[in-house]
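In this view, the complex is presented without one of its protein chains, the others remaining in place.
Right after this comes subunit A.
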């Protein structure tokens, strides 16, 4: 028994003791994301996009004097326990100078609170949308390349008001995405702008029929239904049943509703009164450049948060170049490479950026997912556009402010 036990223990220890000296790289950044866990389906594309940025940097001269940049992948499993563990390893064992990720807001808050803020390491999350991240006391070390949930809800409210919508009903999916958007929308539309919200109701995912919900929503006499949901899921069912039964005349969606599934399933001719908001990154030249490059390495450019992940990694690399590969002062450097003024840099233009930085010229990164000019909290305001359904799919109706 004793020998068996010892053999077992030895075997287990050996499995973990394989950790020899890590591969030598000159400058490391951590790519911490929810590889296992609830967002396991989304994480690989996000990490691949960040690795694409790393690859481009190395192909075009690396950091500083030809030093290699390397991305160390860590698994935050979308929860605080593994998020802090992965961040601690990245910072202390791998010695990274900056972190892209974690992906989920809860892991971001925990990793920032217990690891990166105390250690003074810059963290850029490509997908943590919680408004709570804004308020962290972070000594200028926590940034994100994705707008907070608050922004889109508020921008949509302002735009709808401008477009003459006065009386709406709101249906939202009961999770943090739906709730966050809906609450921000309500605050701006009803409390600030004096619009009228006749009904405001959450719904659960995956039911076969939402007719009773819709009948309830229609009671206040609003002719417009605002849906914060996903267009390839429950949101589609709601939209279809609302159209079939004529509960509402006009429909508005958040970015989740701007899905081709809606057009394919319902037909463009039935969606003349449907508009949806979405980050404007979807129409910029930078995005085309990124999409081409990402497709070139076998990635799917439509994967959610792939462009924000790429931007986070590329901007971190630009900041490192500017800061001489140093950890201290990286936050300030990150701000300085995307101020809205200076020579524009597109995704992948590393050698151009490198020359300009060496020459001391100010540069301004134009990201695939937006311009990314950070505000004082390290947030990006996010620019959105309102889309309508045209003959070739979604077309920009108006910019949102």
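To be clear about the criterion, a residue touches a chain if its C-beta (ideal position, glycine included) is under 8 Å from a C-beta of that chain, and two chains touch if they have at least 3 such contacts; residues count from 1.
What we mean here is this: contacts and distances are computed from a predicted model.
Comparing "Rhodocoxin reductase", "PadR family transcriptional regulator", "Amino acid/amide ABC transporter membrane protein 2, HAAT family" or "Tryptophan synthase alpha chain" against the UniProt entry of the hidden chain yields the protein name "Amino acid/amide ABC transporter membrane protein 2, HAAT family". The chain that is not drawn here is touched, among residues A:29, A:49 or A:110, by A:110.
Shown as candidates are A:29, A:47, A:346 or A:369; the residue that touches the absent chain is A:47. Mapped onto subunit A, the interface with the missing chain covers residues 1, 4-5, 8-9, 12, 15-23, 35-37, 43-44, 47, 72-75, 77-82, 84-86, 88-89, 91-95, 104-107, 109-110, 113-115, 118-120, 130-132, 135-137, 174-176, 179-180.
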